[in-house]
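I'd like to ask you about the structure that follows.
One protein chain is absent from this view; the other protein chains keep their places.
We call the chains A and B, going by the order they appear; numbering starts again at 1 in every chain.
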Amino acid sequence: MAVLPPCRAVITGIGCVSPFGVGGSEVVASLLRANASAIAPIRGFATETFSHHLGAEVAVTNLVEDEEGRRWSRVSQMAVAACRQAVAEAQLSAPEALHPFGLVIGTEFGDLQSTEAFDVGFLQRGPRGLRAFLFPNTVMNSMAGIVSLALGIKGPILTLNQSGVAGELAVIRALALLAANRARAVIVCGVDELFSVLYETLGRLHVLSPCDGGDEACRPFDQRHNGPVLGEGATALVIETLEHAQAREAAILAEVYSAGWGAITTRPYHYPALSQLHYRLLGQALASAALSPKDFSVAYLSGSGDPYHDTAELALVAEAFGAGRPLLTSVTHLSGEYGSVGTLRVAAATVTATAGLLPTLSYLDQPIRSDICFARQPGAVSPSVILVHGLARGGMQTALLIGPPPTQ
Amino acid sequence: MALDSRIGKLDFDKHYAWIRAMTQEEIIVEVKKMLSQRLRVAPERVAALEADSPLLRGGLGLDSLDCIELLLGLEDEFGLEFKEDAEEGWIEHFSSLERISQLVIHMQGELP
Partner (left out) sequence: MSRSISARNARNVVITGLGVISPYGRGCDVYWTGLSAGICVLGPLRLFPTEGFPSNVGGQVPEETVREIGTAQRSRANRFLLAAADEAVGQAGLSRQALTSAAVSIGGTGGGMLEVETWHQQYSRQQDDRRARSALRTMIPAAQTEALARRFRIEGPRESPILACSSSAAALVTVADLITTGVVEVGLAGGVDSLTRVCFMGFNTLKLLDTRPCRPFARDRRGMSVSEGAAVLVLESYEHAVTRGAPIRAVLAGGAISSDAFHPIAPPPDAEGAVRAMQEALRRADLTPSDIGYVNAHGTGTVQNDKAESAALEQVFGPGKVLLSGTKSLIGHTMGAAGAMEALATILALEAAVLPPTANLDETDPDVPFDCIPHTARPCVLDNAMSNSFGFGGQNVSVVFRHPRVFE
């Protein structure tokens, strides 16, 4: 476990391509206000023969102009559109403004859809069936290449692959780039899409709801939880040093106080068992920001509805904070679960830090722990420090501490 | 640029006999379909193309990746075979619909 050195970093733009719409922080604010889940029967592909049918889909299709996006796959178009929204919100429209910026993309599956289509071409027709177009998309850095091209980003560029916390890792790597003075500002984007073959097969691997054969639903932290329901989306953030943001008089949405990450050793592809947990990361993250548990109003959790995930994460958070505070919340019941949803969590936390809005876990009738406060009733919080916590299959753990914009 | 040094020997079978009989206009129609299906060029832009409209930079804007895809399309649809060691500047053969059809016609004329 480790935390980044102190580096005053701020968030100045949010961009979102989601089932709730395409836009900036107003899309995130309205999804928190409405608290309406986007999870519904999948319409983008047939699911009749599958054991599961629900998902949270992005319905918008014309994300970029035809001529520009002619060769771009859907997942790349989502990333470009989200990054453009974030950049517009951060008021960075001058030509070449983004040349020195860095770019970090976080993704779990990248453009797997193109890879599968490429291989299908071969399986159906041999070498003649292969499409040259598709091949560059078969490596996960293709979205970053296309975003950098579309936005003119020429600084350090990275794609980070990870299940569960790809979004958080992208944010943390962006902060690390700032700390190492490789850039003064970084565009971060978490992106993953729903894809029929993967959707079907993950279900057959019994990692999706209903993994107990019961009813299919997304109920993180509830006793009826029986697996995640998949979603998709792209959420982008503009993250800069405080100095850089102030120099260009940017409107600051939130400050990042501290970031830490590491892993808990566990069995392959599993969430840690309770006996395997250790509690170093959150302690280190709090200490590094000189904060104590009582300073926190809210914590966003990553629990997906997988029972092992939910149980382990609550144990980690309860141990770090004790009984009662902070209020625990999540976006997963609204957005569905995907590997890079973490940037949406950070975007939601940013809106909470500024406007006090937060999602309500209104489905949570039977929490798996009674000694913890969940945000089950609508209400606002006064802007304060927010923890965005992530725990992934395989034991990766992340902690981001976010707060209101610094006072002048 | 002489085409001969770059064009491999044709390998027609009966199934592709009809290609031999195609006129330039018919070839252009097929290539336009490739532009829209393989290269995803918008239908209205394809429809607006004349035989001599520039397809590369300054025109439709096709680049080398597009031209490889078109080349594969020609190999697949017309049964052509291009030598692997194409010279630099090979994409100029794709600079207009007229030039592409000339390439196909030239290879049509290469009877075993």
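As a working rule, a residue touches a chain if its C-beta (ideal position, glycine included) is under 8 Å from a C-beta of that chain, and two chains touch if they have at least 3 such contacts.
None of the values given here were measured: they were computed from a predicted structure.
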Among A:L130, A:A273, A:L291 or A:C373, residue touching the chain not depicted: A:L130
Out of A:S30, A:T138, A:Q246 or A:S362, only one touches the absent chain, namely A:T138
Any idea which of A:V58, A:M78, A:L158 or A:I386 touches the chain not displayed? A:L158
In terms of residues, what is the contact footprint of the unshown chain on chain B? 63-65, 68, 72, 84-86, 88
Spell out, residue by residue, where the missing chain touches chain A. 1-5, 71, 103, 108-110, 115-116, 118-120, 122-123, 126-127, 130-132, 135-136, 138-142, 144-146, 148-149, 151-163, 169, 172-173, 176-177, 179-180, 182, 197, 201-202, 204-205, 261-266, 268-269, 394-396
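In the analysis below, only the chains that are shown with their structure count from here on.
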Cα centroid separation between chain A and chain B, in whole Å? 44
Which bits of chain B are touching chain A when the two form their complex? 38-42, 45, 61, 65-66, 68-69, 72, 75-76
Sort out for me which residues of chain A touch chain B in the complex. 66-67, 70-71, 128, 130-133, 136
